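In this view, the complex is presented without one of its protein chains, the others remaining in place.
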Amino acid sequence: MAETETAAVSVVNGGPALGGFSKEKLVDLLRHMLLYRRFEEKAEEAYAIGKIGGFCHLHIGQEAAAAGCILPLRPDDYVIGSYREHTQALAKGLSPNAVMAELFGKASGSSGGVGGSMHIFGADSRFMGGNGIVGAQAGLALGIAWAIHYRGGDQVCVCFLGDAAVNQGGFHESMNMASIWKLPVIYVVENNAYGMGTKFSRMSDTEMVQKAVSHGVEATVIDGEDVMATYAHIDALVERVRGGNGPQFVDVECYRFKGHSMSDPVSGTYRSKEEVDERTENADPIKLLRDRMFTADILTREELAAIDKEVRSIVDAAVAFAEAAPEPEVDTLYKNVYSEINPHGRLFFDGRGR
Amino acid sequence: MAETETAAVSVVNGGPALGGFSKEKLVDLLRHMLLYRRFEEKAEEAYAIGKIGGFCHLHIGQEAAAAGCILPLRPDDYVIGSYREHTQALAKGLSPNAVMAELFGKASGSSGGVGGSMHIFGADSRFMGGNGIVGAQAGLALGIAWAIHYRGGDQVCVCFLGDAAVNQGGFHESMNMASIWKLPVIYVVENNAYGMGTKFSRMSDTEMVQKAVSHGVEATVIDGEDVMATYAHIDALVERVRGGNGPQFVDVECYRFKGHSMSDPVSGTYRSKEEVDERTENADPIKLLRDRMFTADILTREELAAIDKEVRSIVDAAVAFAEAAPEPEVDTLYKNVYSEINPHGRLFFDGRGR
Amino acid sequence: MAQLTYRDALNQALAEEMERDGDVFLMGEEVAEYDGAYKVSRGLLERFGDKRVKDTPISELGFAGLGVGAAMVGLRPVVEFMTFNFSFLALDQVINSAAKMLSMSGGQIGIPMVFRGPSGAALQLGAQHSHACETWYLHAPGVKVVTPSTPADAKGLLKAAIRDNDPVAFMEGELLYNVRGEVPDDDDFVIPLGVADLKREGGDVSIITHGSMAHVALQAAGALAKDGIEADVLDLRSLRPLDVDAILATVAKTNRAVYLEEGWPYLGVGAQIVSIIMEEAFDDLDAPVLRVTQADVPMPYNKHLETWARPGAARVVEACKKVLYV
Partner (left out) sequence: MAQLTYRDALNQALAEEMERDGDVFLMGEEVAEYDGAYKVSRGLLERFGDKRVKDTPISELGFAGLGVGAAMVGLRPVVEFMTFNFSFLALDQVINSAAKMLSMSGGQIGIPMVFRGPSGAALQLGAQHSHACETWYLHAPGVKVVTPSTPADAKGLLKAAIRDNDPVAFMEGELLYNVRGEVPDDDDFVIPLGVADLKREGGDVSIITHGSMAHVALQAAGALAKDGIEADVLDLRSLRPLDVDAILATVAKTNRAVYLEEGWPYLGVGAQIVSIIMEEAFDDLDAPVLRVTQADVPMPYNKHLETWARPGAARVVEACKKVLYV
């Protein structure tokens, strides 16, 4: 099995800048990542002034994972994620308006304001949600992939997880079943090195790819700050998986620039200011792509400014939309607990007149 | 990691007959396995005439796993198992009387007749029970090993599991924690090839040792029909584990000669009569040891007959004891739900006068 | 009308619904090649193939999650727990995913699936294999819970559960599989969820129950009749949706009620029924509503203790006489 393993695990490096990417494509990747960045910055502001409540987990610093792992997909492919899923939802096609309105808890939000930051859903875009239970999406993704297989489709399901989710037993059950039934699921672990305040290496003696391979799932590691490398790698994997070759696991190495959630300090507790500053300086996927494009002379400062202006206006519009959107009505609460109110019998027992 | 892996996985073969084993030791192993065999045969009879009820999972054919993995232990080491645990309990020092009486549901049973076949416990012998939930003992064994580590002891905890338990997520969580904290647990998988009617290979694309190694747990495979090989192998592992070198995983390959439980046919459904007959003929650990001892001229037919006579009388006595033993009293039920009845407040709500 | 066992009635319901709708599939441990641990799925593998009847590893959390995920994209999974005792391992996917999905997605994603298998004690299976699991599935809104007591109910309710667009926990009686009874042949024989069944009519006292205890209630009613006491036996059949009207009707008629269930008393189903009667029929009561349940202890292995711990007909008779002050 040592063979299987070495065969399966391979590190994919960045590859030559611009290799295979047209300018349009690169601009598109840059625009996407900038949109995600500005979106999350706005969310942070809105949270600070109480427009957004509850837990709010920002994706700042990890934009390349969302762009690189989702933009290669077809509209009919599926994506499911954790509670750190705002940008993945945008990448899969939800409108910034709908996502921002959801964060604001408004009726026009993607989940009608009832889901919140951790529960962004977009059935039409096949974004199957934010999940608040670490690892739960691995079970759900397995089912989505099973359904694809059951119907003989050629779609794939990309399942985003955090590095700490690798230690959940349910994740292993999911990988084992995906492997024995050759299901079209790609487990994307956004390995930002920490689960809350805990470094992955404190909670595992081995590399996570080994754990995937041990179930028969092919596993690779990719530099998740390099959007081009990530995109190219996932693009290739998706084709393999579409071909019915079974599941894939990808350790996407990245870094969380902000705290775990709004209540967690950026640095000073479990990671030093130096560490965070160093990463923010050297591992910013947006800067990395921008600079590559500058050096290759396929992006001017003016173009960049224009793109940034464009995405900022999109995000400003989203905030304005969210502000203006109506609050949800109380009876939506009861409308969506059960999809049908059976003609007989009582379903609700709170004596609140239902 | 390919290195770690090949380093960790190694197949241990039978080794030269009698190699390192004194005649006394061999006779002792033989006597033990014969006792287990006769004990289970009696249990089977008693079940057939309704003296034993519920689920009853026999260990016939797997005696070498119990003898080989438990007899090398010290009295202060711990063993925990599944619901197929009668013989492991005997091996760890419970009296045949107490175990048989438990199967009969009598007050003199190891659990006072309240536990039954799946819940044999012997705290004094440090046999920590039978567990009816597949894989649950992996979590409990982790805690026992944690306690040993916490107290700085040099005991080990041997955790018996079935092959199908390897697919339980909780088992992976247990192995990961045992690995990162270097806990003194030895996971013994009695790999009898089937979980009920399901062959392990149908539910895993990889060898189970790979799954253990992927968490950093050293893993080995052993011929579990060869009691000498098994004993020698476990004996060596126990010393390693006592030394604080962390957990071990052993795939003990064996075969279940009887049905999964009394209600499951021996053959004809998920395994052929030919297969069962072949294994029963060629993989019987008792026959294997006996024949080796015959060929090596350290056992005569007379000696064997004497040993068999002796263990049969022990088992007959156990049945007589169980028959004669009293039924438990109703109030033991309430005595053992909580270890202390708090001086204040009500604990039981059945209105049955408590 | 055919005479069928409860097992075969379930088997027919599965086969008919799978025939009717290609999105319905059955998944669980030993459901395919082994025909099911209790043989409920006998013959389905041959008939529908190994995509629609699927054996799983022993990974309850994982395959429960698989079912929920498949339902999210429109399949209609029937996930079998070999017994509900093992479903504690899967409860997170039931409570946090299945029960919440429609609500937290703002109505976008429903979960049309069934979790089914035996629940409750069989014979001498001991502490870990004898749970009546209703309470764990009832407390959180979002799941429906059904507990058939007869072959006809088993068939009609399972068909309704499979056609239902919400998650349904369908709890079968481990001791009922061999029970025989009349079952309509009609392929469209569906019993709507939320309709209780008055299994015996009598005006003196109401024995309200669900699941396998309906049989015990009928025994008790028979015994009471010998003493000239006529009991209503109301089998709720479905606990959510719950036929509150039927409960209030029998209480209004008899003014005296006993709730009988297989499980434990502390937050057993009866507690909820009592509190509904308290709130909505207080003035109808001539006596407090009493409850008959399992003894409040883990189920013992010993046969006599187990029998003692179960809620038997004698205890029901006693409770009925108590509320009748006789």
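Order of writing sets the labels: A, B and C. Residues in every chain begin at 1.
Note that a contact is a pair of C-beta atoms (placed from the backbone, for glycine too) under 8 Å apart; a residue touches a chain by one contact, two chains touch by 3 or more.
Predicted model, so just to flag it, every value in this text is computed and none were measured.
Student: So which of the visible chains would the left-out chain be touching?
Tutor: A, B, C
Student: From the listed residues C:P141, C:P192, C:G222 or C:G312, report the one that touches the chain absent from this view.
Tutor: C:P141
Student: For the chain that's not shown, point to the residue among B:G54, B:G115 or B:G246 touching it.
Tutor: Selected residue, touching the omitted chain: B:G115.
Student: Give me the chain A residues in contact with the hidden chain, please.
Tutor: So the residues of chain A touching the unseen chain are 53-55, 105-106, 111, 113-119, 131-135, 164-165, 167-170, 195-198, 202-204, 269-270, 327-328, 330, 333-334, 337, 348-352, 354.
Student: Of the residues in chain B, which ones touch the absent chain?
Tutor: Contacting residues on chain B, toward the hidden partner: 78, 80, 109-116, 119, 121-123, 128-129, 131-133, 136, 138-150, 169-170, 173-174, 176-177, 180, 332-333, 335-340, 342-349, 351.
Student: Suppose we count only contacts with the excluded chain; which residues of chain C make the list?
Tutor: Touching the chain left out of view, chain C contributes residues 61, 85, 88-89, 91-92, 95-96, 99-100, 103-104, 126-128, 131, 135-136, 138-142, 240, 263-264, 266-272, 274-275, 278-279, 282, 285, 287-291, 296-298, 300-301.
Here is the rule we go by: only the chains that are shown with their structure count from here on.
Student: Measuring centre to centre with C-alpha atoms, which chain is farthest from chain A?
Tutor: Farthest chain from chain A, going by C-alpha centroids: B.
Student: With centres defined as the mean C-alpha position, give me the chain A-chain B separation in Å.
Tutor: 45
Student: Find the geometric centre of each of chain A and chain C from their Cα atoms only, then give the gap between the two centres in Å, rounded to an integer.
Tutor: 40
Student: Provide the C-alpha centroid distance between chain B and chain C, rounded to the nearest whole angstrom.
Tutor: That gives a centre separation of 36 Å.
Student: Can you pull out the residues of chain B that are in contact with at least two other chains?
Tutor: Within chain B, residues 167-170, 202-204 contact more than one other chain.
Student: By the touch rule stated above, which residues of chain C touch at least two different other chains?
Tutor: Counting only residues that touch two or more other chains, chain C contributes 56-57, 59, 61-62.
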